[in-house]
Every structure is written in structure tokens, then in C-alpha cells.
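One structure is given below, encoded as C-alpha cells.
One protein chain omitted, others in place.
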Amino acid sequence: MKRKILKLFSTIIAVMVLLSLLIGCKPATPTTSVPQYPVHSPETRFKIATTTSLYDTGLWYYLEPMFEKYADVEMDIIYAGTGIALEYGKRGDVDAVVVHDPVAETQFIADGYGINQRYFAYNFFLIAGPPADPAGIKGLTATEAFKKIYEAGMSNPDTVKFISRGDNSGTHSKEKLIWSKAGYNYADIEKSGKWYVEAGQGMGPTLMQANQQQAYVLADISTFLAYSRNNNLTIVSLVEQDPIFLNVYDAIAVNPDTVKVQHLDIANKFINWLISPEIQNVIGTYGKAEYGRSLFFPLSDGSCNIEGCPSPDKYSTQVP
Amino acid sequence: MTAIWQGFLKAIELIVSLNHEVLEITVRTLAISISSTVIAGLICLPLGSLIHFNNFRGKRTVINLIQTFYSVPTVAVGLIVFLLFSRSGPLGFFELLFTPQVMVIGQVILISPIMLGLVIAALKGVDRAAYETAIATGASEFQATTTVIREARYSIYSAMIMGFGRAISEVGLALMVGGNIRGYTRVMTTAISLETSKGDIVLSIALGIILISIALIINFSLSRLQQRY
Partner (left out) sequence: MVLVETSGLRHEYNGRPVLIDVHLKINSGEVFALIGPTGAGKTTLLRLLDLLDTPTSGSIYFAGAEVTRSHHQRTEIRRRMSFVQQRPIVFSLSVYDNVACGLKWRKQEREEVHRKVNDALELVNLAQYRERNAKNLSGGETQRVAIARALVTEPELLFLDEPTANLDPVSTAKVEEVLAHVIRERKATIVMATHNMSQGQRIADRIGVLMGGKILQIGSPNDIFCLPTNTEVAEFVGVENILRGTIIDKDDNLVTIQVNSNTLQAISDYDIGEAVYALIRPEDITFTLAKDRTSARNVFKGRITKISLVGPLVRIEVDCGFPLLGVITKRSAEELDLKVGGRIRASSKATAVHVIKRWP
């Protein structure tokens, strides 16, 4: 008798499990006890790969439910550095990418993988480091600071360290740009010594590591602020004012003519939504309450006017 | 030190208050890992019986090969499954990448060697005469086979539990093919690794406590079953 009950019980479990797979959702608890994640028709899943700096600031947590409601789709956000994000785009594993690496993006579009690129926000990078500032970079320009960090690091690799993203992200590309502008060959920098550490992680985790090791790091201001506050970072911002620190975010739809994707319509909707006045306003005010200043600047108000800012047609015209 | 202790207390609070995110991640993890275990079991039990009860050329080689893959690195399997199911891969038209389903598929691939190997070992542990006795008592070959399987049932349960343990505790595969998407493919292991690296200790600790508890329950059941001998 006991055996029969056990058999029955296990058959029921097995059937339940198999059914749940067929349905495609998780059994038991629905995901909807918190109003922010209503489940729409689970068939339409719109996937984007996003740069980690946007993710780590929590901006997506905020925007995701809004877009899901607006477009009536399930949005899946995959956390990836720009390099990986573009790779996902080329493979067709995501429908759109949100990145901030001008060189890589241009190539991506030129190769035919991306279309309908629109810029929607910008902020700046900064160089953070230990308050004691052993390399003495406070207040210098970006290239000067990097020079000093290199020299100090080469002579005192135990006290002076630099944590690089090391993951082909937008931030990593910016870092490489600064090194080359400072007159260095990046390949040399990479193997120059143990003062130069490649984290291979997203922006947030890299900041944590820099904090751990009391090292210098290039970060975008938004992630830095968010982490400073939430995780009690002890590293501080040392170098901020420099045009080269301009960091512009854009969204690109994956081109269905080159890659096997199906949701171009939703991707376009998404891009237009990002540059719509309402959302631009949301982006512009995000973080103001908590951090005293907003973490991102909207492009639509035309406030971006230094070298490297995109032209208006790239941020104000809707995608057809 | 106090920071860790504070974190620990907050984590307990999350668990006890049935925090939605903790609950959701836990349920999903169990659903995915139990599904993989069940499916792998449905494949490995008949397959293991087939291999055990038939003598064929290269049987020893096959068994050795299976044992070689017992501890194949999860990221290796993850990479292969990713390349297979990526939209531009051979199985891309299924559109399964970054879904819980592909995670189940990947875990099935991951745990099958160990389940298969242990099922075969379990069957081997049954006296050959048991099969013979069944046949002599009038069983058909199929009935005699199921008799031997029943004789080995405790070892087979252990094999299932082992498989489940490996499935639920792996990170690499879940991360690579699942994408760790919040609310969709985030499981305990990927959540812990993400949250820890981002500095959100509280959620990590909460999930860690649950994961370790599950592991303890697994081990406890395993030893109880083995005592049944």
C-alpha cells in the first residue's frame, strides 16, 4: 500500500514537472506578487543585451516594467559588456543592443548587423582611486593622469594599481583610447607589470574590486555614484573634467536582413520609446532624489555640445 | 565582521518573510533542476539497462567514456550548448537560448554521464542470479530486467540524487545559456555569483543559506538510502 502511494505521488510530480515545461513557465509561484513584473503573453519575448554600466545603476530595473507595459511584451535583459553584447547581436541571440562604444558600434553597423541607431543618454567617465592618491593624479587631465599612474605603477607595483575592465566593453574601449592618446601602445600596457589588473567583469563588480584593492579605475559617473552610496566605496573621484570622458549611450536594433531575428518592430518601438520626451525626462531625473544629482543626461534637450556629441538627427528623429 | 553578521541577520529576515525575489528564484531553481533530473532519469535508466544487460564489442570502452565525463567542466558544456542553440547555430531555429528550457537541456547533458554510470554500477551490483531466477520463475526478458532494476532501486535512487545535486549546484552552464535574466532565467547559483560580485551581500547570503540547506537535505537522504542495505 505504501509503495502504491509513493508511486502515485512520484508520477504526479513527474507529470506536473513535464507539464510545466510544456507551458514554458515556472510551476507554483507566479512572478506577479510584486506589481512591477506583470507577465504578459509569454510568447513575445523581446531580448536586449545591455552594457553593464546602465544595468548596475539600476536604471533598467526602473525602465523594464515601464516598457513591458507600454509595448505589452516580456523584456529579457541580458547583462553583458559591449563586446559580448555586440557578439550576441551578430548571432541573433538578442533583438537589440544598448552600448556605448563608438568604434565598435560603427563597425557593427558598417558590417550590416545593426540598424536604426539612436543615442538616448550621456554622462561622463571619471578616474577614481584611493583617497591617499599615491600616484598624485588629482585634478590632472585624463592623459596626464594615466601617464602618472603608469609611472607610479611601474615603480611601485604593490602600492599603485590600476583595475581595467578588460572585457572589450565600452568603458574598456574608452580606457584604451586614453592610453593611446597618452602615447602608449596598449599591448605594452597589458603586459607591463602586475600593477595593471584586468578584472574581466562588469562595471559594478570592477568597482568593487578596485575598492578592495584600493586601486585606480576608470568608471562612468553613474555607476560610481550608485556604488559609492550603496556599497560604501572608499575610493574617491580624482579626475573628472576632461572632454575625452564624454560617454554617450545608444540603442541599435539588430538587422533582420543579416541576422535571424524577428522582433524588429518591437526593437524600433523600443528605440523610439527611449528617445520619446516622456522617457527622456525619466532618464534625466533618475537618481536625483537618492544621489542629489541625476545619473544620466538626456540627449533630447540638446545639452550635449562638446566634441563627440552626436548630431540631432541621431537622437531626435523617430525610427520609421 | 559586524557587516557580515548584519548581512546574515537580514538574510534570515528575507527567508522568513518569504521575500518575493528569494522565493521566485528558489522555486525556479528547483523546477529547472528537478526537471533535468527527471528527464535525465527517464533517459539514463533505460539506456543504462540496455548497456548493462547486453554484451557488445567495446562495452568496456563505452563505460570508461561515460566515467570520463563525470566531472566535465560545466562551462565546457555551457559553451557547446550556447553554440548549438544560438540563433546562428544549428539548433537556433528553436529559439531556446536564454530560456529556462535550454537550461534544462544543458543540465540534462551535464548530469547524464554521472547518472548513466551510476545506474550501470547499481545494476552491476545485483547478483547475476537474480535475473536468472526471474527467468526461471517465468518472467519474460523485460520482466526480468525490471526485477533487477527493482533490486537495485536504492542505488538507483542515489544516482538520481547525485544527478540532482550536480544540476542544482552548477553555475557555468546556467549563466552561459540562461543569461541570468531577472524574473526568467535567474537561478540561485547565478544570482549568488552576480549579487556577490556587485556587492549585494544580503540576497547572496539568503540564497546561499537555502542552497546549503538543500545540499544538506540531499546528503542526508543519500546516506539514509545507503543505510538501507
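Letters are used for the chains, namely A and B, taken in the order the chains are written, and counting of residues starts over at 1 for each.
The rule is simple: contacts are C-beta pairs under 8 Å (C-beta built on N, C-alpha and C of every residue); 3 or more make two chains touch, one makes a residue touch a chain.
Given the structure is predicted, the values throughout are model-derived calculations rather than measurements.
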Among shown chains, those touching the left-out chain: B
Option from B:S17, B:S88, B:T133 or B:S223 whose C-beta touches the chain left out: B:T133
Contacting the left-out chain in the complete assembly, out of B:E24, B:E95 or B:E151: B:E151
Contact footprint on chain B, counting only the chain that is left out: 127, 129-130, 132-140, 143, 147, 150-151, 153
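We take it that only the chains that are shown with their structure count from here on.
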Touching residues (chain side chain B, partner chain A) in the complex: 20, 23-24, 27-28, 31, 34-35, 38, 86-89, 92-93, 97-101, 104, 179-185, 194, 197-199
Complex contact set, residues of chain A against chain B: 13-14, 17-18, 20-21, 24, 26-29, 31, 33-34, 37, 45, 47, 56, 61, 74, 76-79, 90-93, 201-202, 204-205, 208, 227, 230-231, 259-261
